[in-house]
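What follows is a short report on a single structure.
Just one protein chain is left out here, and the rest sit where they should.
In order of appearance the chains are A, B and C, and numbering begins at 1 in each one.
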Amino acid sequence: MIIVMQAGAAREELARVVARVEELRLKPHVIVGTERTVVAVVGDERAADGRGFETLPGVASVMPILAPYKVASREVQQEPTVVTAGSLVVGGGRVGVIAGPCSVESREQILATARAVKAAGATGLRGGAFKPRTSPYSFQGLKEEGLRLLAEAREETGLAVVTEVVAPEDVPLVARYADVLQIGARNMQNYRLLEAVGKCDKAVLLKRGPAATVEELLLAAEYVLDGGNRRVMLCERGIRTFESHTRFTLPLATVPWLHARTHLPVVVDPSHGTGHANLVTSMAAASVAAGADGLIVEVHPDPKQAASDGAQTLDVPAFERMMDTCRRVAEAVDRRLG
Amino acid sequence: MIIVMQAGAAREELARVVARVEELRLKPHVIVGTERTVVAVVGDERAADGRGFETLPGVASVMPILAPYKVASREVQQEPTVVTAGSLVVGGGRVGVIAGPCSVESREQILATARAVKAAGATGLRGGAFKPRTSPYSFQGLKEEGLRLLAEAREETGLAVVTEVVAPEDVPLVARYADVLQIGARNMQNYRLLEAVGKCDKAVLLKRGPAATVEELLLAAEYVLDGGNRRVMLCERGIRTFESHTRFTLPLATVPWLHARTHLPVVVDPSHGTGHANLVTSMAAASVAAGADGLIVEVHPDPKQAASDGAQTLDVPAFERMMDTCRRVAEAVDRRLG
Amino acid sequence: MIIVMQAGAAREELARVVARVEELRLKPHVIVGTERTVVAVVGDERAADGRGFETLPGVASVMPILAPYKVASREVQQEPTVVTAGSLVVGGGRVGVIAGPCSVESREQILATARAVKAAGATGLRGGAFKPRTSPYSFQGLKEEGLRLLAEAREETGLAVVTEVVAPEDVPLVARYADVLQIGARNMQNYRLLEAVGKCDKAVLLKRGPAATVEELLLAAEYVLDGGNRRVMLCERGIRTFESHTRFTLPLATVPWLHARTHLPVVVDPSHGTGHANLVTSMAAASVAAGADGLIVEVHPDPKQAASDGAQTLDVPAFERMMDTCRRVAEAVDRRLG
Partner (left out) sequence: MIIVMQAGAAREELARVVARVEELRLKPHVIVGTERTVVAVVGDERAADGRGFETLPGVASVMPILAPYKVASREVQQEPTVVTAGSLVVGGGRVGVIAGPCSVESREQILATARAVKAAGATGLRGGAFKPRTSPYSFQGLKEEGLRLLAEAREETGLAVVTEVVAPEDVPLVARYADVLQIGARNMQNYRLLEAVGKCDKAVLLKRGPAATVEELLLAAEYVLDGGNRRVMLCERGIRTFESHTRFTLPLATVPWLHARTHLPVVVDPSHGTGHANLVTSMAAASVAAGADGLIVEVHPDPKQAASDGAQTLDVPAFERMMDTCRRVAEAVDRRLG
């Protein structure tokens, strides 16, 4: 249910609406827009039926939320959400670029990469410290040491740090170092983890699982939003299909489809989405043309030596070329890269 | 690496091999078979190269494990694993049948279901107490109260309790009540959770994720096995494909494929695998014919009233018919149902 | 629209109904059942609205056909169709078994295979003479010479000949030699070909395309039925999914789903459906347990020497074992193999 407040509603009127919602043991989400303030009410809304919100002072109208996702929906918030986290701006005409290695491997590696991607125009630094790996015998990341190195790279370059968190109990630790907490594709429906980042004050990058529908992605985002964290970015990184010439199939129609249904910004990952470095630039440019609000790209000073994901990782000159192309395409669709 | 001990190797010889493996900071998994004892060595095996295990007393031979999964592979253990958990036996010619509602809803519901499925020949009772739900606004289960009711149903009927655990921190609680910990499809690659159940003394039912390859399923099982828990059952419950007339596509060729590569038993879930009650019996029978070691089936005294998954849930008479058919098919392939 | 005739309707009454349908430039399909005769009317049915068929003598009732496929639907014909073609019987409690090589390669090969599969209980002989091949540079079949060899094998063994036809202009030639015309998966939506076999008096085995929905399969069958040929068998042979450990993914829930919606019998091809000989027997048994009315299986005296599809082809002893298992499973579900 959405309770739309009148244009000039008083603060106390809003407070009374919120209090009434809470009395009914429902959850109010207040969304302050430039034009209007609304209260999205979630929970078992049958409790609220016919409870006369329409007649409370300051209330303009009351209407149902038709989408299964509530706080994420355009019905509740028409203006696009712009997520800002340090140097990174995603949405609102800005195409944020998060670049860096799959895994943090060493101080030299992460600092060199950070400097290079910053120089090329990136606005965020990615790098895995806690790595969820398909095999228990693969390299699992440098853990806290990796986080420290990312923070050091931020200090030097100013780049916002984007890194994955894989378990609820790690959220406080990772949040101490990171600007953006990434929820990986394998954990898109790890609800405890979503709840944990929902209660945290860091921005969240939520990756789509490779078999998740777009509705499931929005409902996963809803777990985070319902926890109170509004700084959520959705990330398309490819789905599992019969195609084997690419690592995943990257379905860019997701971008305009999501834009029509949610105010949350959409980031695309052309590295995982293709699995091959020689396809990344084309698909990054295509993502920007499709309306993506951000890109997340794997870059390494020496991809052949990368501890993981080398085949899909750009070297620095290739990343610079990618940025040049994407910058021009962004302008062609009235946006700005970086 | 597999170190195969000689037929009559002494206990001390085995101990010396294990100690040597640990000195190299590798992990030994001792598998005592009826014919031979082997030590599966996992970790960065390069450390062990040329370290002369062949010449240790009691060692028959040393060979590499070719599969990416190690302890799960047939190379390491040729005899099929039979998982026993209370009344439930899965594997070794027995086709265990786990039946019950999607969610535990009430004392009456779970007790009535338990009695009915027991009478029809089920050997395990399923029922969700902690429910991972796509939407944060859906019913999330009775939690500990649900576990208590399941334990009560076991006391009355003798049926082993199979129930899902969704987070590492819940493992001790769920393990206090359950005989088998189920890892749901959404959590197949929640590695912290796999590690937690790997250190637990309860059997594990590991469901395949809807976009997971069979290799990924085996590598997920490897996380549990590597933690020391050998009582792992794999569960095929359907994959995401373009087909929309069924909820998922149930690919039964998984059963013989897995049997050729792993000693772990394979359970099939025809309820989630089809999504429609009227397809369940045929697919349960097909699963048994394909060689499944177990079935997990949703049954409810009144499916139309079920809190979740009603469309795919059998009522009691339909379950009885399913059991009759499966019993005959099991005999036709020289197995025994229940 | 279905016009249901009264139980004792006179021949002239039926004729009058048919004439009236034709006057409206619609197409009548008369289906004579054991209990009732119906006239399925297809075409732009709006022409028939309110034209008073209900009041014609001998008419019991008139109702719409809800399914998009008409003549194929259970609404039009409740009794299952049993397709008989020479020695082959598919449906009605009989599980027909069509076996033979992918391609006819030589007189020796096809005769040896025919004798062996006949001895093991097969009731039909498969063998490709016109081979649709992915590459223009692959072996394209022996063409008419292959057809002649198949006919010779029939003469010796009595087995019905099942062989593919790939173009409308070949239908008369292939129909001269074959008992069943196979439409391959690539041609499931080659409508001219479907129309051509629809006008032919040979039975048709219609294979599902690897990306076709089950509704599309039924609509493809409708092209054949609408042409007047009622002896149509549907064939599930696997779909394209992300799975790569099998050649295709074989979704057996298709079998009961189709049985609920169509009277046409359903054949399963576990050879193409898995792509690996060691998975064929399990999946053949599973198909029978799922209710399949027939099996089509690749068998070759020496699979390693086969001109095509060797990896998925059974040798004769493996086929004999498959038949033993399937015979027992068929009995367990009250059917008879062969």
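Here is the rule we go by: a contact is a pair of C-beta atoms (placed from the backbone, for glycine too) under 8 Å apart; a residue touches a chain by one contact, two chains touch by 3 or more.
Keep in mind the model is a prediction, meaning the values are calculated, not measured.
Residue C:E216 is the one among C:E216, C:D315 or C:E331 that touches the chain missing from this view. If you put the hidden chain back, the residue from A:G96, A:G273 or A:G294 that touches it is A:G273. Not every partner is drawn; the one left out touches chain B at residues 240-242, 244. Residues of chain A in touch with the missing chain: 211, 213-215, 239, 241-246, 249-253, 255-257, 260, 273-274, 276, 278-279, 282-283, 285-291, 325, 328-329, 331-333. Touch with the hidden chain on the side of chain C covers residues 42-44, 68-70, 132-137, 166-169, 186-187, 189-192, 209-211, 216, 219, 222-223, 226, 239-240.
We take it that only the chains that are shown with their structure count from here on.
Common neighbours of chain B and chain C (chains touching each): A.
Superposing chain A on chain C by their CA atoms means rotating through 180 degrees, a value rounded to the nearest 5.
Centre to centre, using the average C-alpha position, chain B and chain C are separated by 38 Å.
Separating the centre of chain A from that of chain C, both taken as means of CA atoms, is a distance of 50 Å.
With centres defined as mean CA coordinates, chain B is found 34 Å away from chain A. Residue positions of chain B touching 2 or more other chains: 211, 239.
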